[in-house]
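Yeah, one chain of the complex is gone here, protein chain that is, but the others are all in their spots.
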């Protein structure tokens, strides 16, 4: 498997997921500001899902030029990651229409966590066949920020399951800024290294 | 981030948006000329959205060969632009079924304006890292045509909000020819320069 | 505009159109052979649309390696072609549910004819900027087969409009084999020329 083909396929699937999210976005019952405001949970979930996948895509590809070859394991883990990510339009729509429902929130969170773990598996497989790339648990992100990332999501999941259902999605909202910041720092460093 | 990967991802998302627009296109209640004529607002909004995004894509890529590198900011602004553009199937469908509704028209217009501003942000970020490309506010388009472009949309939005709801979509319709003409002129000049 | 970018965008839009056709395919009311047989018009229209676009894609790209550059006109005509082609999921679904309806059949045919004419416009624009490629009305297809192609569709449209509604789709069905055969012949010749 050529590394470019895998990247192109991954990009295509992620681009489609991000774009069909809108097909599940509910229309306002009355078309006025009150009608749109009634859908604020939908817009929030939609926005979060879009940028969560977008950020994941950025993390992936900021580090892809360091990859020299991919293994069979990389391909398998990528398929698993794309499979899990393909649930986003489903779980986003579910959580949007059932914002205070424990099951909807937990399912959304479990998918996000599972995508995160599959991304770590991809990173691990790349590390094995590209030792010179110096990948950590998640590409070039510092392992400490990964621990923080998973911890925030797990805390969100626990609060969702115990006493406040919407906690999961708020945890991911907070998390996106923290991981986003770490990604930005890590890729800034790369820009300095990669400049001619 | 490789500039080609970003361009390919942008193209993929725009291609999907343009193509899934049709999934929201209403079917005629009675299949005859009168039934199709009853949907004229739908066809008009569909056509406008398709070509507006198509024209944006053209503007983007007529100037992409001048780009030597992209920054983290370019990637972030591009995600924001794609996020905003991903609302097109939603706002197009909304405006088509509620052609005389102020909220629907204003929302359609606000998304179009926001996409325009995010494109300027992309252009600005490219200008910073590619000083030799001589980009203006929106790639190689003359800044005067950008002022005109935004002015027409703002006038449309104001008329929509005050006394004639459908003004927004007609303003964009008029605007498409003006910006289309400017784009064509600017890319014509490039063709002369780029020919071997 | 780079010729590869235009081709990739065209391919992406056509791939999406061909694949979302299935989202409009009606489900059987009772899941047995009789229920599937009741949908035979749906399956027929679906199959025809899929292969018609597939064949168009083949014709396009069998000749793309001869293209050295594309003009602004090529880009504009391509956008028009993709716009028209984007109606396929709509007209296919309409004709499938209204097989004996004159308007549905005529609309399906008009879109097919309009796509054909926009393809000729693309070919014409390519001929102008690539005189060495020896393109005819539709790439390397003999002009005589194009006349036949348009003639069959026009006859189908006339019969649809006058005394037998489903004539249009049958005309396109017959036509697909004739143009398919001409394409195959023309690309066979190219294979001989292009082999190393």
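By written order: A, B and C. Residues from 1 in each chain.
The rule is simple: a residue touches a chain if its C-beta (ideal position, glycine included) is under 8 Å from a C-beta of that chain, and two chains touch if they have at least 3 such contacts.
A quick note: this is a predicted structure, and the numbers were derived from the prediction, not measured.
S.K.: Checking the contacts here: which visible chains does the omitted one touch?
M.R.: A, C
S.K.: Considering the complete complex, identify which of A:104, A:140, A:167 or A:182 is in touch with the unshown chain.
M.R.: Spelled out, the listed residue whose C-beta touches the missing chain is A:104.
S.K.: Since one chain has been left out of the picture, which residues of subunit A touch it in the full complex?
M.R.: 1-2, 5, 8-9, 12-13, 16-17, 20, 23, 69, 71-72, 75, 79, 82-83, 86-87, 89-90, 93-94, 98, 101-104, 107
S.K.: Under the stated touch rule, tell me which residues of subunit C contact the chain that is not displayed.
M.R.: Considering the whole complex, subunit C reaches the absent chain at 7-8, 11-12, 15-16, 18-23, 25, 27-28, 31-33, 35-36, 47, 50-51, 54-55, 57-58, 61-62, 64-65, 184, 187-188, 191, 195.
Assume only the chains that are shown with their structure count from here on.
S.K.: Graph shape for the chains shown, where an edge means the two chains touch. Line, ring, star, complete, or other?
M.R.: Contact pattern: an open line, chains touching in sequence.
S.K.: Approximately how many whole Å separate the CA-defined centres of subunit B and subunit C?
M.R.: Each chain reduced to its C-alpha mean, subunit B and subunit C end up 27 Å apart.
S.K.: Centroid from C-alpha atoms only, then distance subunit A to subunit C, rounded to Å. What do you get?
M.R.: Roughly 38 Å, centre to centre.
S.K.: Which positions in subunit C touch two or more other chains at once?
M.R.: Not one residue in subunit C touches at least two other chains.
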